[in-house]
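One protein chain is absent from this view; the other protein chains keep their places.
To keep things simple, chains are lettered A, B, C, D, E, F and G as they appear, and every chain counts its residues starting from 1.
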Amino acid sequence: MAGLRDDLRALLDDVRSGTTAPEEALERLSALPFRDLGFARVDLHRELRQGAPEAVLAEGKTPEQVARIVEAFVEGGAGSVLVTRADQDVRAAVREVAPEAEEDALSRCIWIARGIPETRGLVVVVSAGTSDGPVVREARIRTELLGSEVVVHEDVGVAGIHRLAAALPDIERADCVVVVAGMDGALASLVGGLARAPVIGVPTSVGYGSAHGGTTALNAMLTSCAAGLAVVGIDDGLGAGTIAARIARGRE
Amino acid sequence: MAGLRDDLRALLDDVRSGTTAPEEALERLSALPFRDLGFARVDLHRELRQGAPEAVLAEGKTPEQVARIVEAFVEGGAGSVLVTRADQDVRAAVREVAPEAEEDALSRCIWIARGIPETRGLVVVVSAGTSDGPVVREARIRTELLGSEVVVHEDVGVAGIHRLAAALPDIERADCVVVVAGMDGALASLVGGLARAPVIGVPTSVGYGSAHGGTTALNAMLTSCAAGLAVVGIDDGLGAGTIAARIARGRE
Amino acid sequence: MAGLRDDLRALLDDVRSGTTAPEEALERLSALPFRDLGFARVDLHRELRQGAPEAVLAEGKTPEQVARIVEAFVEGGAGSVLVTRADQDVRAAVREVAPEAEEDALSRCIWIARGIPETRGLVVVVSAGTSDGPVVREARIRTELLGSEVVVHEDVGVAGIHRLAAALPDIERADCVVVVAGMDGALASLVGGLARAPVIGVPTSVGYGSAHGGTTALNAMLTSCAAGLAVVGIDDGLGAGTIAARIARGRE
Amino acid sequence: MAGLRDDLRALLDDVRSGTTAPEEALERLSALPFRDLGFARVDLHRELRQGAPEAVLAEGKTPEQVARIVEAFVEGGAGSVLVTRADQDVRAAVREVAPEAEEDALSRCIWIARGIPETRGLVVVVSAGTSDGPVVREARIRTELLGSEVVVHEDVGVAGIHRLAAALPDIERADCVVVVAGMDGALASLVGGLARAPVIGVPTSVGYGSAHGGTTALNAMLTSCAAGLAVVGIDDGLGAGTIAARIARGRE
Amino acid sequence: MAGLRDDLRALLDDVRSGTTAPEEALERLSALPFRDLGFARVDLHRELRQGAPEAVLAEGKTPEQVARIVEAFVEGGAGSVLVTRADQDVRAAVREVAPEAEEDALSRCIWIARGIPETRGLVVVVSAGTSDGPVVREARIRTELLGSEVVVHEDVGVAGIHRLAAALPDIERADCVVVVAGMDGALASLVGGLARAPVIGVPTSVGYGSAHGGTTALNAMLTSCAAGLAVVGIDDGLGAGTIAARIARGRE
Amino acid sequence: MAGLRDDLRALLDDVRSGTTAPEEALERLSALPFRDLGFARVDLHRELRQGAPEAVLAEGKTPEQVARIVEAFVEGGAGSVLVTRADQDVRAAVREVAPEAEEDALSRCIWIARGIPETRGLVVVVSAGTSDGPVVREARIRTELLGSEVVVHEDVGVAGIHRLAAALPDIERADCVVVVAGMDGALASLVGGLARAPVIGVPTSVGYGSAHGGTTALNAMLTSCAAGLAVVGIDDGLGAGTIAARIARGRE
Amino acid sequence: MAGLRDDLRALLDDVRSGTTAPEEALERLSALPFRDLGFARVDLHRELRQGAPEAVLAEGKTPEQVARIVEAFVEGGAGSVLVTRADQDVRAAVREVAPEAEEDALSRCIWIARGIPETRGLVVVVSAGTSDGPVVREARIRTELLGSEVVVHEDVGVAGIHRLAAALPDIERADCVVVVAGMDGALASLVGGLARAPVIGVPTSVGYGSAHGGTTALNAMLTSCAAGLAVVGIDDGLGAGTIAARIARGRE
Partner (left out) sequence: MAGLRDDLRALLDDVRSGTTAPEEALERLSALPFRDLGFARVDLHRELRQGAPEAVLAEGKTPEQVARIVEAFVEGGAGSVLVTRADQDVRAAVREVAPEAEEDALSRCIWIARGIPETRGLVVVVSAGTSDGPVVREARIRTELLGSEVVVHEDVGVAGIHRLAAALPDIERADCVVVVAGMDGALASLVGGLARAPVIGVPTSVGYGSAHGGTTALNAMLTSCAAGLAVVGIDDGLGAGTIAARIARGRE
């Protein structure tokens, strides 16, 4: 926002001083900082505007499209770039335009880490089961790229509630807790009733039958009687990682 | 079943001895033990067949219809009769034909307690919140009419998990545990992970929005990773009470 | 947590010193700080444990039950108490046991404000339409009871997007933004793309037909391409207010 | 309609003049202008009746069936023919019977352009993301075959709302605007609040989890508070292109 | 749009000429033409921007709120104002601030007709049954306030398809056809296969059971094989009337 | 159909003989036999066309509208007229225009019986519970008005399967069996596996929770492994009665 | 039924005459005529009981299981056997045990035609589109195996309603009409409003997006205002063929 506001102020100053004609100002107001690839408009400005480097959802795009978008970010001087839901072909295409990219096959992420801010805040990620692993990793990668520390406790199921005990000391000192759980999503209610910090629930599509692809866990988290809990979309590790880092870093 | 089998055996004996003609036997096979009220066929035989006294769902019936059904059971010599979802008008109509009936306004139950078998087995009913009260009572009344002891722990929400601790000693000695919970239904998962006895979950329609009238709690219980848990329909205290008593009493 | 851990530590010290026998310790471990009203177990400890005063959902409880729960909190020395979804009868019953209670008819809230911490952090609440008013108020009351400043901008619909402009300066300086919107929920996506602070979306049941009682707004917020957005349940102003204050106040 | 009415009038004239016997007239009334292929009745008359050349949905048909239907249209003297959802095999089969066909692999369209009317009206197609590309193309091809000019702006997401600015001049001069968007479908609400021309929304199945295969975008568009917006089915570029061209060309 | 663009241009001219200081320009850019009532921001500019007078959805607002919004529009010099879903109390409150308002009890509409443009274009509204009447009227009132002629054919059900015949001459000469239908919504498919003009379907909540409150009609219309058909939300006569008038009046 | 065809033939003969001018014939083709009441087009021809007297769904119509429609049928010389879902006000309004009407409060039906054909065929209606009574009656009234004999067996629940035995002799001699059942709809599967005659299932909205307003019974009937079973809409006694009578009467 | 009743009568006669001891009779009552394959109980008696030869759903069974079931029917002297949803492997396995089997790849049916009764009654099958072909064929095969004549009209879409005209003469003379339609299912409403004979609707899973896999067509048919229409499950050609033949053959 600040950026937009400052741009506008500068433009108005130029108009006043006669450096810029009103017609040209009008033109420049439309020429906002994105880069048009024809099939995509790469928003080079978001990082300044929101403090979050760009993320690209690979699903529904061809490997070539993803690679060209990544290339535009890299050339545009953006900070970190994270590509999610990237299958092998996409990752190969990205590596060609950005050989320095790191990747993780389990969570299908590939990313270029650049200009990560100094670490600030602690995010604790707790998951209900081993199968939630890919979502845990997506959240972790995103949070770390945004500059917060991450501690992970996996497979802390409600059915064996004593396993939660080992995670409690970390939960107590967290600035934000992310709970990743499929099936009944009950872990989020439980942690939501114990933690002082804000809790972000991530329902996962783990489970069959009445799990309804994550909808049951989602609804359970939303209707949980534990206050202090908010939820992102099913399997949305990226979204969880983003808001968790923003919460953990606090006002900047 | 035993009853039917025995009836059939007796009939066949009569046919053999010539006491009964085949035509008449054929007729009697159709004349099974129910009482036809025109709009309802009162099944006087279920108690013998299944060991469970009759329950009448008042919803969708006029007060007069309910009263006449109750009357038929009482006259037919049935054991206990329990009417559920009975509003004031229905309860008044029942009291006229059965002045000895007991009732509970909160759970909208009215019942005639007769021939309750000697108490056997312990059912522990645990509920997540105060609003689950009516379902808890319906389950309790049914279980006690069927001859099991009931201990109730209400308002044991997951958000304040330490409140469950006080209920644990009873849960440990139960023959069957009934968990009544709306919203996210997480209490069932939690108890299901702790109890040795079979656990029956009753999702309730408590909660708004994403609770979806009990569907979220239902699905959460069904997809729970806690084995040893089975579920009855939303708000179905009657069903829970029935199976809980059968489990608790064991083979008779 | 800290409370529980400290209690446990103290207890163990007592056991060691012989002040407390193991049997008694075992007993005391079960005697956790709640108050049993029979139909409700009032959790007097949550405020210490989680820093959030208690909230009571009146829906599904009788006015008497609500009043007795409030009374228990007040007598138990709890901080603020907030009753939501409280119709006229409930509010009257609460006023009898707590004459100092404040109330708001539009949002059906009644509350006793006690020991509110020093104000810290700014929460900006933005709503899409006039009909979202009750949810806005519930969120505002909760946040203020938890000790954060609240600024509200109502009726900032997407269909007239220029109306959002006036809210932008406040959005820029917020520690947390709450977006309350029914129908298509598009305002949350829009604000989510503009704000630097964490954004909490509250879908409302405003709208008819394809609004599906808030489910459309909920799903739209969850699937929004705007990162940095998390969501609470439909019409859940209480939940939004809780997490927003926790985020805005930061680590305490 | 006009065609049917005129045919009927001519037939009645023939009956009156005795050229046609009533029996024969009755027969001819049933012999309406379609061509029976056994498994399909090709409607050669629709173009005259409705001014829209035929479109064939390939899904659920064998390549041979599609090819024979196309052949019947071509031989029957129809205008343009557009086959949608045509995979490689279908397109190959069509090319054999119509070597002059043009095709587009991304949107799986293949078409024979014939007798396109003089261009009239401007349709502006705006899409939310790169992944909406196939639907954008299907709409564009259909609109152009129907004789309207098309201008496309892709990847104009709500999360970076300033990207919409560059599209505004075209939106202002459009006779009809088509908005193609998946996930939360918020772009349609936004454009619907800005455009003077009728807006046709096309929800797409882009997005995962709470996108529910396009249902969320669909519902969001339907419940949008922006008046002047109507919607076609999920991913239905064909339907959008058809009504957009009809609107843009106006009364003919 | 034009309005906003012109305002901006004028402002920039003022800045250049020194009439307006940059700081003041910045301020005025935020002071866009709405009127803040606290609970509502009345958008006085939409009429200029989109050519559609304002509509107010009364549902979810108190009668007083509606009356004050209407008052603001009337005082702000807006054109026509239409209040929909207005029950008796709302209509009484509106009549007090605008005694000249006309109203229709069946469709629960109340409106102040002012500055209606010269009639242009013909909209034909066809409905499936008598029960669709309220939606038909809402659409008709809206279209007429926007300056198009309306002809209505009610109760043209598919089950007696010959009843459609009498409506055909009007359908043939329409600039836009609106089809209002509940239950199976089949009338929209049928008309969509006959009309040359764009067809706007309005599913209604008429019907019980499998009609699912209008969802069946909605889905049927969306999946209809009739091209040239787009759909508005369930019971949304207002939306249908708006887009129909825009289509019928054409580019202005 | 026959009627339409014959009309057309007669018209063509008139045209040929010169008795009717083509222009007039065209006009008369549009003037099909319905009566336009403004808000309703009464189809006086359906009885001839389909052999079924008219049925009027009162829901969503004002008592006056229903009365005027009934009046039109009566004056138009139609056969029987049946009004369904008619509350007290509607029935009173109908009695004023048709004092000879018979009515049934439980099923909310009111009807004028005229020209019922000679009885032919036997329809056996079997219901699962007392609460299904209103639907049973609606089906029975409709079937009898259409000229078939009806035998009813109520409250033949699956849970007490021996109660079905008494109904079997009638089921064996039926020309069509109608099974009315809510909740799990299992009775339809059971009868469908026993009957030789075609079986029509009517799911009812009886039951709460997982009955989902009749959807569960509907789906259960549709997915039943019993062949020879088809289904009408939830609570649609009218539809069931209509097709049952057509089946039972056979080709006429 | 008749069979069961007769068996029972014979058994009772034997008991009376002393030919059979009661114990043995009891035993024989359990030994009903099915053949136990371990994983399947082949019901050799259904043909006698219901007049319908057996149908085997191959889905979810291994080819070997299907082959052994078919073998059991063939050896058991059953009449025709029809296997549906049989992929290539299943059909190959069936051909090995029944080389005389006929098959149809499009509808994935394979069948052994034996003892088909003399043809009686006419079933007219009308479909909306070419893609409905497999369901049309399944219905046709089943009906013909049950001994009714079948006439098929394919691709009679509502969007080109005049194509229905050619089918009308056959529809008029049918004993039962089967309408097969996906998408909006509107053809069933239309035919239901024209035919005198009972109409059986078969919704198909043809269509994408809002077709919801056939659910939209299903609901549209169920809520159709056309009386005289009943519906079978989605894509259930078998069920439609069964009831259609029973209706067409009439009482036997």
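Heads up, the rule we're going with is that contacts are C-beta pairs under 8 Å (C-beta built on N, C-alpha and C of every residue); 3 or more make two chains touch, one makes a residue touch a chain.
All figures in this text were calculated on a predicted structure; none of them were measured in a lab.
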Requested in this report: Have a look at F:V56, F:V152, F:A211 or F:I247 and name the one touching the chain we're not showing.
Outcome: F:A211
**Report entry** Hidden partner chain, touching residue among F:G79, F:P134 or F:G193
**Finding:** F:G193
Query raised in the report: Taking the entire complex into account, which one of G:G185, G:G201, G:G214 or G:G228 touches the absent chain?
Result: G:G214
Report summary line: Per the touch rule stated above, chain G touches the missing chain via residues 4, 29-32, 34, 36, 38-41, 43, 45-46, 57, 59-61, 65, 69, 85, 205, 213-214, 218, 233-236
Query raised in the report: For chain F, which residues touch the unseen chain?
Result: 128-129, 157-161, 183-186, 189-190, 192-194, 207, 209-212, 215-227
Query raised in the report: For chain B, which residues lie in contact with the unshown chain of the complex?
Result: 1-2, 49-52, 55, 57, 168, 171-172, 175, 193-200, 218, 222-223, 225, 227-234, 236, 238-240, 242-243, 246-247, 250-252
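Convention: only the chains that are shown with their structure count from here on.
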Query raised in the report: Going by the stated contact rule, which chains contact chain C and chain F alike?
Result: B, D, E
Query raised in the report: Can you spot which of B-F, C-D or B-G is a repeat of the E-G interface, where more than half the contact pairs line up?
Result: C-D
Report summary line: Looking at Cα centroids only, farthest away from chain B lies chain D
Report task. Take the average of all CA coordinates in chain D, do the same for chain G, and state the distance between these two points in whole angstrom. Result -> 38
**Report entry** Euclidean distance of C-alpha centroids - chain A vs chain E, Å
**Finding:** 39
Report summary line: Among chain D residues, those touching two or more other chains are 5, 29, 57, 129, 157, 159-160, 168, 193-194, 209-210, 218, 222-223, 225, 227, 233-234, 236
